[in-house]
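So the structure is just underneath, and the comments pick up after that.
The other protein chains are all here in position, but one chain of the complex has been omitted.
A, B and C are the chain letters, set down in written order, and residue numbers restart from 1 in every chain.
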């Protein structure tokens, strides 16, 4: 039987995403519900090393479920990548009596937690928080659904001006390794073409597609480009290339950038965060460790960290076909 | 082998929901992609009986993916419930050369389509469009995700004023037969209590819960009530009851009403609508009929109309537990 | 010359409105800028009587400029209406060394401040915070612009469903004594008719107008009704009356209620709040008292409390004419 846990830490690590606060709230309240003391760890592993902890009760997290960002702040920690750093962190946890922690973050944060667990046999659980949805073991990461809505609303606005002027817009969205955001917002915003890291369309086929689109009577076009697109050129070079080869279009570029990470979480992300926080805490109570909580077929489940970290999140190829049909 | 279909009709029927326009667009463009003529049928079965059809091509549906409501309008038709009405409708379709149709709507619309199919052996497919998410055979109906966000944003606003004044608010949301909306927005908006048709909490336990909430240091409270709540009192009677029994609270009521059905669809609903429209058209091309398109485990699939109509959509009981823990 | 003020209090009183937090922030920072200590007074006059004060510096108000509601909470105080209550309040201020205060609120709050000033010769300044825009001496009260946008967005959503179904909607908006909100959102949302307290259209003319609207080819209609409309019937009675007399319409009612008071303030309200807070503090520094800060011809100015309280805020009759022309 699992030893009874009395104190749990919670922190956010890596890039922030909408829903992180809702997840913190859920971990804190699940602890309160189970009569476990909960400590917030500030600035991820950085704050763990420094012992930057604060005791949190159910009321500490009121009014944050709908706030973007993270009240615990986040950081990347170089020191935690060293054995010495992790030892310091461990000592701080021990000193504070914290017996397990939940880390809300991405790949890198989970790798850190996994190593920490191996070195100190310290119970850890992960909650996937990143807008990129690039983590294996969950169909949805926290913040992904919100980011899709944020981006689609922005492209709706760009569409207003694009169609008033018969323009072509390249809109760069986040997604360094996977094209989830680009693919979904591309369909959702009615993009004529979607460029993602998983596929190399080729410049020639892009031009062809734009020409076909023009011929079919479209007066304006939006091309959604994932940051990590492999077409061999960045979005500004793409613009230049198209302008040289298609003089009929005025081309504009919009790089959406960090706004994609902010904003009030969608209802979906708030509910998901609430479910995940409960599962993470109750898994620790049940004596489990080294898992990431995830959503699979609408059910909350767990995946071992090593699988979550090594596995690859794949785009839904059905969407590529739907996108082709929609942009006829 | 299926006979080749040359003309497909598309219509919206019953209550409207965000994403209906995106689904119309998808049906029209999937037809265009497969070189099938597409006709819009205005005002559901009413317009079918009157032969109120309009030819639509890929350009007819531009600029509508992000629009709430339905450009084809919707209506309930008494006449279609009669044999004579359906015969008129059939004659109109035959006259126009329409060989199959896609109906976007809810339970009642599918029942009509199913009967029509039986009587005239006419190919039909359904796309579930309703914010209530009360249809068996799909985890998500069109418009449901959007409605969740709409409601959560409104309750966020009510929360502002509730917590400025230490007030208790009863917020009535849609959901006559199932509590999906209430349950999810209740968690998403951090409600202290959620009243749904599936559960009869009882007035005593509601008071108890509110008293506990007050004692735990909460200065304001939101109770989300589904329209169809079975607690035996409507939301205004609830207010009176609580005011009589808990003088420490000023109680207010907000009935959200029809605004919940409107607004630009979320990215999720736009993508879902696009996928469903393609599936509906390609199912007809493949010779299938009498099915509703749905989402199951994130995959687009079909369910026979009779199952969709008879089956019951169930709430996720895990969420009840999460809600209890979150409102500690 | 004015005696140097060293400590200023700030509070919110009466109904809350978006922008109150931005005004609190401005008062606090203007104090910091001028090296004056600033104290937040919780729950308006109620907290003043109880001595519920908290010292605030520039950092105390970070992250609140875009938050609805009021971090200082608000309340109505019966006790402050008594001489004894006000004496207690005065003693509390004196005890804390607070030498002047800024009250953010409406008519009633200013009347209280004015009496307090007369009784104790205590320096006070007011900032008009209410969504109703019903205060003389300023073209815009804090929260009014935000509320207009909130309401217009909700009616846009109702319009989606109204026009999908050829329905008539009565939408009740705030405004007990003046029709500013109704008049502006009525024009902004393209309402067919606007019912305000300042005008008694009469039931017959309403029916006439709706019939004309129907005849002109409109398939759906929105009628915006101010809470305080004097047509002699409440909005549900209006519905019944119209349904009895115009069977061609399905009529629906939507009472927007308290959501109108919440939400992140618009840019206009944030800037206005910032300007008003500075003016209020600097007026006190300059030895002025008993004034309300206001916006006149886009310039920040002040109005004596007694004028602000007695004067009447008038609707712009040009808008009535514009509304008539727009709903042709």
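Quick notes
Just so we're on the same page, contacts are C-beta pairs under 8 Å (C-beta built on N, C-alpha and C of every residue); 3 or more make two chains touch, one makes a residue touch a chain.
All values reported here derive from a predicted model rather than from experimental measurement.
Partners of the chain left out, restricted to shown chains and counted across the full complex, are A, C. Across A:50, A:79, A:156 or A:199, the single residue that touches the chain missing here is A:156.
Among A:111, A:139 or A:166, only A:166 touches the chain left out of the display. Which of A:26, A:213, A:254 or A:274 touches the hidden chain is settled by the complete complex: it is A:254.
Of the options C:278, C:292 or C:315, the residue whose C-beta touches the omitted chain is C:278.
Remark: the residues of subunit C touching the chain excluded from display are 25-26, 29-30, 32-33, 58-59, 62-63, 65-66, 139, 145, 148-149, 151-153, 156, 159, 163, 184-185, 187-190, 216-218, 264, 266-268, 270-271, 274-275, 278, 297-298, 300, 316, 318-319, 321-322, 325-326, 328. Although one chain is not displayed, subunit A still touches it through residues 12, 15-16, 18, 20, 67-70, 73-75, 150, 154, 156-166, 169, 219, 252-255, 257-259, 261-263.
To be clear about the criterion, only the chains that are shown with their structure count from here on.
Ranking all chains by how far their C-alpha centres lie from the centre of subunit B, first place goes to C.
Subunit B has its Cα centroid 28 Å from the Cα centroid of subunit A.
Measuring from the averaged C-alpha position of subunit B to that of subunit C gives a distance of 36 Å. Per-chain CA centroids place subunit A at a distance of 39 Å from subunit C.
Residue positions of subunit A touching 2 or more other chains: none.
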